Every structure is written in C-alpha cells, then in structure tokens.
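The complex is shown incomplete by one protein chain, all other protein chains being positioned as in the whole.
Which chain is which? They are A, B and C, in the order written, and residues in each are numbered from 1.
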Amino acid sequence: QAGREQFDRLISEDSRIEPRDWMPEAYRKTLARQISQHAHSEIIGMQPEANWISRAPSLKRKAILMAKVQDEAGHGLYLYSAAETLGTPRDKMTEDLIAGKARYSSIFNYPAVTWADMGAIGWLVDGAAIANQVPLCRASYGPYGRAMVRICKEESFHQRQGFEILLELANGTPAQKEMAQDAVNRWYAPALMMFGPPDDDSPNSKQSMAWNIKRFSNDELRSRFVGMMVEQVKVLGLTLPDDQIRFNEDTQQWEHAPLDWDEFKEVLAGRGPCNAQRMERRREAHEDGAWVREAAAAYADKRATAAAQQKAA
Amino acid sequence: QAGREQFDRLISEDSRIEPRDWMPEAYRKTLARQISQHAHSEIIGMQPEANWISRAPSLKRKAILMAKVQDEAGHGLYLYSAAETLGTPRDKMTEDLIAGKARYSSIFNYPAVTWADMGAIGWLVDGAAIANQVPLCRASYGPYGRAMVRICKEESFHQRQGFEILLELANGTPAQKEMAQDAVNRWYAPALMMFGPPDDDSPNSKQSMAWNIKRFSNDELRSRFVGMMVEQVKVLGLTLPDDQIRFNEDTQQWEHAPLDWDEFKEVLAGRGPCNAQRMERRREAHEDGAWVREAAAAYADKRATAAAQQKAA
Amino acid sequence: SADVVEYALRLGDDSLMLAQRLGWWISRAPELEEDVALGNIALDLIGHARSFLSYAGHGLDKTEDDLAYFRSEPEFRCAHLFVQPNGDFARTIARQLLVSHYQFELYSRLMHSTDPTLAAIAAKAVKEVDYHRDHSSQWVLRLALGTDESRRRMIAGLKLTWPYVEELFVDDQLIDTLGDAAVRPSTLRAPVDSLLASLFAEAELEIPAVPAAVGGGRHGRHSEHLGYLLAEMQVLAREHPGATW
Partner (left out) sequence: SADVVEYALRLGDDSLMLAQRLGWWISRAPELEEDVALGNIALDLIGHARSFLSYAGHGLDKTEDDLAYFRSEPEFRCAHLFVQPNGDFARTIARQLLVSHYQFELYSRLMHSTDPTLAAIAAKAVKEVDYHRDHSSQWVLRLALGTDESRRRMIAGLKLTWPYVEELFVDDQLIDTLGDAAVRPSTLRAPVDSLLASLFAEAELEIPAVPAAVGGGRHGRHSEHLGYLLAEMQVLAREHPGATW
C-alpha cells in the first residue's frame, strides 16, 4: 500500500521510478513489452542496413554504415539491459523474438533494395524514431529514460548521415537522383505509420500517458514529424509522395494524406515483404551462435572453479 | 595356377581381363589405385570449372559449362563403378579421398581465376587427359577400357569447347586476347606435367606397360601432345610459353623446355595454391550431404520392408 | 506485342534465376547422382530461359544476353520464389517442388496459347518439367519419411519457402490484356494445391501455417536477394561491354 502511494506520488511529481521501487504489475508489463519490443526493433533493424555494408559505394560510406549498424547492436544491448531490470532475462526476450511471440517495428519488414534506402532509412525511419523517442527520454521509468537519452544522441547522428546520403544522391547524376526519390517514395508512408495507429484506434495510449511513459499521442507526433520532413525535403531538392500535406491553422497541426492502415495490419500480421526473411536470419544467427555461447559459458565456469580451488588451497 | 596361366595368356594375346577372372594381386591393386585416382580427378576437377558457372559471360557458355561440369560427375560415376568391380566400394574410395589418403591429378590444385581458364582447361588440360586416355581405351582390364571409351568421346567434345572459348577470346577485344594468352601461359606447363614424371623417374611404368594397362611412356605421350598443341596454338593466334619447342628429326619426337619438377612435387605434396581449398570443399559437400544419403537409405529400407511385409501377407 | 514481350520476360526470368541458383549445387551435391540430376534441371531451366528471353528480345531488338546481363534489378520480372537462397538440400528441394508443380501446370496450359512461339516453347518445356516434378516429389518422400533429421529439415525447408508461393498465382492487368495468349495464374492454384495435397498426404506433411510474403517481382519489386545474385551473374559480362564470348 505504501508502495502504491509512493508510486502514485512519483508519477504525479513527474519523477522517476527505479527498478527497486514498487510498481503496479500492469506498469511493469507495459514497460517490459515496450522496451523489449524496442530492443528487438534495433536488432531486426540492423538487417536492412547490413544488407548494404558489403556493397557501400565508397569506403567512407562503408565505414559510416558499419558504425551505424554496430550502434544499433549497442542500442539493443542498452535496451535489453533496461528491460532486464523489470525482471525478464535477455535470453527469454530473445527466445520470444525467435519464436515469433514478440513484436518489432513493422518498418523493418520492407526490403532495402537500393543504396538510396540507406539514406531514406536514416532520414525518415531514424527521423520518425527520434520524434518518437525524444519524449521517451523523460519516461517515468528511470532505466528506460536514461537508455533513451544515449540512444537519441546517436540516432540524431544517424539521421544526419542519412540526410547527407540523400543530399549527395539528389545532387548527383540523374540515376542517383532518381534512386533517391524512389527511396523516399517507398519509405515515406511506412515511416509515418511508425507512430502507430491513429489516436482513435490506439486503446493503450491513454494509460501510457497517464503513467508518464508516453507524452504525446501518436497523431501529435506524426503531425510534428510531417512538418519537419516537409521542410527538409526542400533542402534535398526532392519531394514527398503526398500532395495533401498542409498546415492546419485551426488545429495548429500538420495534415497529410490518409495512410493505408490495411497494409500496416497485413505487415504486422506477418504478411510484409520481408517478415519471413528477417525472422529466419535472426533465428539462424541465434542457432548458429549457440555453440559459441555455450563454449563461453563453459569456459567461464571452468575458470571460476579453478579460481575457487586455488583460493581454497 | 590355372588362373595365372589364363591371365598370362589373355595379356599376351592383348585380350581383356574381366572382373571374375583371376588376376595377380599387384595387377588388381595397381588398377584399383589408378582407376580410383582417375575418378577422384574427375570429381575434384569439377571445382575449378564450377567456379565460373555463376559468372559465365553468356547464357550459351553458361549452359555449356554446366553441362561439362556435370559430365565430369558422370565420368566420376563410371570410373567409381569400374573400380568397384575390383572390390573396393565407392564409399571407401570417397573416404580415402576425404582423408587425404588418395591422390587426384595435381593440375586441379591450380586456381581458375579468369574466364579464359575455362578455355585453357578445356584445350590444354582436357587435351592432355585425352592424349593420356585414348590408349587406355585398350587397357587390358575390360571395365576400365570400356569406361574410357565413353569418357574419351565426351572429353574430345569438351576439348573442342575449350578451344572455341579461347578462339573467341583471341579474336575478341584486346583485354579478352590478353586474358586468353595469360591463361595459356599459366596452364601450359602444368598440363605437360599431367603425363607424369620423365621416363627415367617413373618406376612403375614398365610393369603397367607389361600388363597392357599403359601403352606408351610418359615422355612419348607428352611429346606427341606438344606436337599437337604447337599446331593448334597457331590457329588460335596465341603462343605457347616455351621457346624451345622443336621437332627432333633424329628421335622423331617433339622436344620442349625442361619442366619444373620441383614445383610438381611441391603441389603433389599438398603445397599447391588450392590443395587445401579443394579438399575442404569436397569434405564439406560430403559431410553436408551425409544426412541426405542417410535419409535416402532409411527410406529405401522402409520401402523394402513394407514391400516384403505386403508380399508375406 | 509489348505485352507478350513482358510476359515472356516473366517466364524467362523465373527460369534464369532458378538455373543460376541450382548451378551452385554442381560440385556440391549430397551425392554424385544429384550433381548430375540438379545439373540436368538447371540445364533445362536455362534452356527455357534462353527460349523465352530470345523471344522477348525479338520484340525489343535485343539478344538473350543483352536481357540477362545488361538489365538492372528493377527491370527483371521474376517472382521472389525463384530467387530464394538454396539453403540446405531440403530447402532447395522444397523450392524445386513448388516451382516444378507450378511450371508443369503453367506450361501444360501455355502449350495451347494463341501465341504460337509461347505455345511451342511450353510444349517442349512441359516434358522436362514433368521430370523435375518427379525428381523433387521423390526427394520430398525420401526426406520426409527417411530419418528424424531429414524430416525436421524437410519441414523447415517447406516452411521457409511457403511464403513465396502465393505470388505465383496472382493475376494482374497484363494477364487480362493478353487473354488466351497467356495462362491466368489464379487458375493454376487449385490443380497445384490438389497435387501437393496428395503428395503431402503420402509424405505425412502438413501445409506450413505461415503467412504469405508480399511479392511484386512481376513489377520489378524484388527481395534483397536479387541484387547479390545479379552482381555475381553479370560481373564479367559488364566488365567487357560489347564483347562476344
């Protein structure tokens, strides 16, 4: 009871909940699901970009791309750690992912088929991720908020790199410019859908906002994002594939063309272009790595036993 | 005793020994070694050419190359069957190959690094093989001789295709012509060494000739081959990397520059450019296929048992 | 007509990509007999691809090699199934099973096409594909009913391959336009399903319960696999533009 009161007080003061604090089971479950989903997204999200490491068209871009995909593994690590403070071990989360029980961001079920996708993913997908995540730096759960601070810093860096890739292409040869526009065309709508379903179709948002996990509604975040992109795309000299973008002076919100939520649901249900491929790759890496993890554990055990024996002797 | 007499008579009449005939143990062993080595050479020899199937520069060439490499698997099959008639099962021969106990032609330990190598291998390596093998069609052991008849027919076809590849390149762009000459330069000496060491360093040849397995000495065959190549290379508009080729009117033999038999022995001892790679690939294919072969055997057993039960019922 | 050209590209690209995949097995198969068998299938497929691409090339004033080696990724028209990785032998067999049943039904109707060239190519191809169908069906039985390991792998191979089946049976505008010159993909689904059902019954296999993947290959929207395949297939030809071989 004292725990509940303290929790409510901390929330109402907009303070932080820490792992040892009492928290409602639903709060713990919501967070655990959200953080692990976010971690899985980082891990699965490595794949579309890893697809271009070997073919990056300059050594500088190759290095930047490698560093970026590697950062995503790092983000996965922070987030799994944050989720572990809620009581679920990383192994369990990984198993759930492999077994298809856990979700990850649907956007990564689209293929990265050209180099320009490295630009569009950086600019649009990381851009949307940041718009989503900046408010999460103030999430009420301490470890999550702190992980987000670190991640957001790196993500803005990634987004700038994505923008630069597109800028270089947009100012390059006609073929390069066409490649850039095509990538923006393909990633625009999926990026907007990253903010989640429209507010009137997002039943859990309200509770998350009450718990100070979420700070803005899906539509608010999406609208703000569209507003940023519509400015930046001009700098690129490209266009967004949406002729209905306008600023509504009454609502003070950016508006855009309706999104194809049926497609979103299809992809979410596993019927995207790459769902099977992404899961297969992750499963394969996990299974192929099992003997390595077992070896590392066995070796650590042997060393610990030897150290203990030495101490005893 | 009667067996020995019959064997000697058949050999002296230049007739054929068949699997059920009595034969000296040394004859059996010599043949078993020679035929299985020949079979292994077909199988390992698939690798340098298989290396270019996926990159063949026209669909016609791709089809021809696929068919050729596939033919080599077929040759391997005939030869293993011929060797099996001497009492060694195919499995055992394969195991010996994988374990590094059995030999195969050293020439396949050189890499096929350009498309022109498909031409040079066909023209020079298959050419040397044919020069070696045509006399083997009359080998005293029946199953071997008959297998060689079939193989030689296909090999001449392959040699012509190799010649055509080189001809096309030699009449192509300067880069293509250079590629062709480079390939001929690299494969010429190894091809000459395919006939085996010089006669004064080939201790087993004499016995093989007495048994009507071998019909000509290594140097005789090599000389004859050089004579053919020196004519054909003119048609190609290329040169052989040997300025000492001449016809010796006294001996009636073609002469050529001395060969680097030290290199030959190094490669034979496992220190060629690709020995490790060739063995690894074969081992990997064999091990990766084990579960398939086991499944096929288990299925055949189940079917046989079911058929027997049905018959009994 | 441009429509027939487009249709011939679809058929040719399907077979070309699968031939390219199968060629990898030659020198790596589980037994020599399979180096030969998979090599034969690859050779048949490359033959079909050459016929269809030559025909398409007539309408475009291009050779089969122009089309195979000098188109870029979005210009190819293959369905995703044909470009799926080989994986282990079971996965290759799963892909082959699905392809050969599809192609058999397709060609056995296309041989009555109102386009005489398509009809002639199909009439020749259907006999070869009949053998492919038999080859893969026999292997499905052996692997599904052989050992525990082979059964596990056969099931896994089918599961990995199944998402790419649906794309084969999708109709589109082009099919409407072509009328009786083409075969309507959706009409092939029932006969393929029914043949597979009886094979699966014998093999004690179930249809994998996995969602279909979105395709798009017919319109140049490919999976991430095709780029790698083309990089390798085209590298030499592109290094020497204008050369003959």
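Keep in mind that, in the parts below, a contact is a pair of C-beta atoms (placed from the backbone, for glycine too) under 8 Å apart; a residue touches a chain by one contact, two chains touch by 3 or more.
Computed from a predicted structure; not experimentally measured.
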item	value
Among the chains presented, those that the missing one touches	A, B, C
From B:32, B:46, B:97 or B:112, residue that would touch the chain that is not displayed	B:112
Selected from A:5, A:18, A:95 or A:294 as touching the chain missing from the view	A:294
Residues belonging to chain A that touch the chain removed from view	43, 46-47, 50, 53-63, 66-67, 69-70, 73-74, 76-77, 80, 115, 165, 168-169, 172-173, 175-176, 281, 284-285, 288-299, 302
Chain C residues touching the omitted chain (full complex)	72, 227-228, 231-232, 235, 238-239
Touch list for chain B against the chain that is not drawn	48, 51, 55, 111-113, 266-267, 269-277, 280
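Just so it is clear, only the chains that are shown with their structure count from here on.
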item	value
Centroid spacing, where centroids are CA-atom means, of chain A and chain C in whole angstrom	36
In chain B, residues with contacts to at least two other chains	none
Residues within chain C bordering two or more other chains	none
